Each structure stands twice: as structure tokens, then as C-alpha cells.
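Here is chain A:
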Amino acid sequence: MTSGPASKLLAGPPLPADPVLLDVDGLDVRFGRGRREVHAVRGISLRVRRGECLAIVGESGSGKTATARALVGLAGPGARVTAARLDLDGQDLRRLGERQWRRTRGRRIGFVFQDALVSLDPLRRVGDEVAEPLLVHRRVTPRAAPGRVRELLAEVGVPDPDLRARQHPHQLSGGLRQRALIASAMAADPDLLIADEPTTALDVTIQAQVLDLLHAMRHRGMALLLISHDLAVVARLADRIAVMRDGEIVESGPTAEVLGAARHAYTRSLIAAVPARTPPPPRPPATGTPILTCAALVKGYAAPGGERIDAVQDVGLALRPGETLGVVGESGAGKSTLARLILGLAEPDAGEVRFAGRPWSGLPEPARRPRRRDLGVIHQDPLSSFDPRFTVERVIGEALGAIGTPARRRRPATVDLLEQVGLGAEHLGCRPLRLSGGQRQRVAIARALATRPRVLLCDEPVSALDVSVQARVLDLLTELRDRLGLAMLFITHDLAVVRQVCDRVLVMKDGRVVESGPVGTVFEAPAQPYTKALLAAIPRW
Partner candidate 1 sequence: GGAAAPSGSGDGPPRNGGSLVFAITSGTSCLNPQASPNSTTTATIGRAIVDSLVAQDADGKLHPWLARKWEVVDGGRGYLFSLRDDVKFHDGTPFDAAAVKANFDHIVRPETKSQYAASLFGGAYTGTEVVDQHTAKVTFSRPFAPFLQAASTANLGIQSPKALAEFGDKLCAGGEYTVGTGPFRAERHIKNQSVDLVRNPDYAWGPDLEGRRGPAHVDRLTFRFLPEETVRVGALTSGQAQVAVLPVTSVGRVSGNPDYEYHQRRQPGESDSLFLNTSRAPFDDEGVRTAFIRAVDLDPIIKGVYFGVYERAWSPLSPATLGYDPTLEGSWKHDPAESDRLLDAAGWTGRDAAGYRTKDGRRLTVEWPYLDQSAQANSVGEAIQADVKKVGIELVRRSIDTGTYWDLLHNGRYDIWQIGYVRAEPDVLSGFFLSTSLPKAGGQNAARVSDQQVDAWLREGAASTDEAARVKAYQQVQRWAVEKSVVLPLAVTATTVGASRSVRGLVFDADGRPVLTGVWLAR
Partner candidate 2 sequence: MIRRILGKLASAVAVLWGAATVSFLTLHLVPGDPANVLLGGAAATSTGLREQVIAEYGFDDPVLVQYLRYLGRLLTGDLGESYQQQLPVATVIGEQLGPTLELTASATVVAVLVATLTATLTAGRRRPGVRGLTSGLELFALSLPAFWLGTLLLAVFSFRLGLFPVAGDIGVSALVLPTLTLALPIAGILAQTMRDGMDAALAQPFAVTARARGLGELAVRARHALRHALLPAITLSGWFVGNLFGGAVMVESVFARPGLGRVTLDAINGKDIPVVTGVVLLSAVAFVVISALSDLLYRIIDPRLRTA
């Protein structure tokens, strides 16, 4: 395993001589009591030196956030935290009273929470939020606060800090919000910065910027505890990596060592899940008449201000049997709107969708209904695409019913479908809420296949999933495609995913197609600066 050039550039110099700043031993976090007890963190040990960056990685629910919150004494109501040792710079955090904790938080440990988009009080100005630690810890006088806030915002690379400080969080993009949060966490100059999933909510391009920013922070001598479920993300930053699973640290060590020679099987599965490291060999281009064509589609929405947003502008595409077409673009590019137009859930303002050689858009719903069985769809968020009261059996049974399968034949057909996606009859009686994310997505796929469609439209089918689960679902999809000869339209914001499954790709920005072509061509020789930026932002090592 080789380290990519980016990680060489970014990884800080190891400073073994630095004293230990954070020393944790036997940290245990439990929630609830009795039968409902959740043992979230099980006796883990951590050590962070001054100026060092330690990354904790692990899948969702492995206890990363619980660990981080325990470190600032905010594990939450109902949490019971114990530790054999919990020292910050020689001071025993376990013994702190509420007042001393207050002096520690913000001042000695800065904290950037998961959920950057909602971690700023939406009702207060950004400047006030950033200034809060300054004022609480009396770092500056109230008069001097605005000036300091501006400096801080400028430091984290917020353009036009004066304006931004006066705005409210909702007026800032996700990246700016995350920067403001980091500025706020750093405001009182803490020794340790804990960043819990600082990039999950962000577009790839912005994600790269934030990681760069955190890297720059480290050069000010601040220690960094970085938490993520994405190995590729932390690979660029961390000196050392600790891999968590089910509340325990299964493996830890210097970054290169863990990535290069993972000892634990779980670590290896995480590494394997990182997509696009080895693009599959290109498949022969599909021929034949397109089954789905869109011509010069336009769709606008009335925005609150009274103006119109052109969500989709002049988009054309053609999809042939057996082909997979990727549609990429950052949030708001118009991908979902395009999907809705194709599905006939919205009517285009101009342009036309043709399906199986016949008109599709502009028809009355009853005319489309009998043909819908040929167009399957997998939604971004499988859970909300299931009636919360339906069992798996009813969910799939409804689809079977829609193509006229008689009631008595539905159950065997359902089991059949479940088996195709790697589930079994034991899942029939489950309600979707009780299934894991991967299982839900499989049920969604099974439902889409129930009508034996010729075209499968996938709107962000994996973005809600964990990396490891994501990889399994993608494998399943490509396998099905190859087996059933489906044409797939694959919508995502994740270029790495596209690289793995698509034949051709369409890059969208602000409702327009900016670039399109075979995957290989677009990835190796992007013509547009926007595509280049997207590609550069793909985390890899």
C-alpha cells in the first residue's frame, strides 16, 4: 500500500518528544439502565500529545461521538462515564466541579460537534456565536469582541468576515458554517481541538477546504482529535489513527502503519470500502436505441423571494439498455429535480421525456400508470420511502400487486426477491424501522426489482449509508445490472462512486450539464474547471 502524494504533503511531522496532553485510560460510557442499557464505549485508552493529530475512525454507532463528548464532560443526560484515568495536561478531569468544567470547556478544549449545519444557534448572529467563548472566558472586553471575531473568521478563511459576522447561520453555506464553528471553537485558544465528523455534511469540494483548514490549525501547536467514519478523510491529516468498533479500539498506530498494514480484519474492510481506488475496467459502450431520452428539459420553481429558480435547464440525455449513466453535481445542482421529471412526478416546463420509444412526460397519470412497471426507482433515503406502518412483506407485496401478481403468489415472489438482494424470509415480518441501513436499502432495491423494470433510476442510493455498507450495496447493484441487463441512471454527488459503477457520466452545475462523456475520459481529462475541482476533492491517499 502506498501513501498518496497528498498525504505526504499534509501529515504533520511527528513530534515524539512533546508531552502528553490528553491521557485517557479505561474510558467507559453507558447510556440508560437495565435492559435498555447501551454500553457505548468500553474501556478505551487514548493518548494525544501536544501538536499531534489523533484520528478516531469507525462505522456509525461505534462510540466515537460518545467518547468525544465524555472528554468534555458533556456525554449527555443519562450517560454514565467512568475512567481509570482522564487527565488533561496533568489535571484530573474526573474531579472537576461544574464551575471548573466551565473554565475548561472552550478555554482548554475546543469542540466542533458533528452536525455542523445545526451546531450554530440559528436564531443568533454568527458573530455572536463566535464571540461567545471569548466573552465567557473573558479573553477580550465586549467592545473588542467584534474585532477579534473578524480576525478569527479571517483566519479560518471566511471571506468578507464583517458581513458574515452580521449574518445568521442559515445565510451561510455549509462550508462557511463549519468554518465559523471552528473559529468559535478556537476563539479562546484551547490546547486541544476535538472535531467530530467535521466534514460529513459537506460537499466534497468544501470538505477538502475544511480539512486543509484543520491542518493549518495544527501548525499553531494545537493538538487535534479528529473523528470520522471515513478513512480516506483522516488519512490526509492524522499522525496516528485509532479504529473503533462497538465501543472498543480494535487497532491503533501511526497512520501509515494502520493504512499500509492493517492487522485487524475490520480495519481492512474499512480500507476496502473506500471506493475508486481501483477503477473497474471499462465495459464496451452500449449500443442500440435509447430506452430513455430527455430532450432540452427545463424546470423552474418559484423561490420564496418571488423570483424563479431554474432547477433544471436545458438538460438532455439518452440511456441505452445495459448502460449505466451517472449524473453528478453538488448539492442543489438539480439532480433530484431531473429524477422527478424522469419519473413523471413533476412535469417539465419545456422539453420532453420519452420512455421506451414513446412519449412519457406530459401524459395524464392513468396513461402512464401501466408503463410504470418498466421504470424502477431507488430513493436516496429508503426509510422514508416506506410507509412506516408496513412490514417488509407488505412493502414488496404492494409493488407486486401493482403489476397484478395475485395475492396468493406474492409471498413466494417476495421471498424470491429478498433472496436476490441477500435477505431472507426472516425479514418478511420486520418493519423498516427495525432494519439496518443496508438492509433497508436492499429492501428498497428488492421493491424496485419487483416490477421487473427495464430501467432503474437510483437517486443517491448510497449517500445515507456507511462506507462499508455503501460498498456492499454498490456491488449488489452492479451485479444485478450485469445479471438482468438493466439500464441504470445513477444520481449522486459522489464522483468516486460514479467512477466505480458508471459507463458514462453527466456533470451538472446550477441546473445545467457542464460536461459529459465516458467515465474514463471525464476522470482522466476533465475539460471544465468545475469538474476538475470536483475530482481534486475526492479524498484519497
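The rule is simple: contacts are C-beta pairs under 8 Å (C-beta built on N, C-alpha and C of every residue); 3 or more make two chains touch, one makes a residue touch a chain; residues count from 1.
Here is how the candidates were picked: all candidates are chains of the complex that A comes from, given by their letters.
Nothing here was measured: the structure is a model prediction, and the numbers come from that model.
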item: Options 1 or 2: the chain contacting chain A in this complex; value: 2
item: In the complex, chain A residues that touch candidate 2; value: 69, 72, 74, 76-78, 98, 102-107, 109-111, 113-115, 118-124, 132-133, 136-137, 168, 170-171, 181, 184-185, 188, 304-306
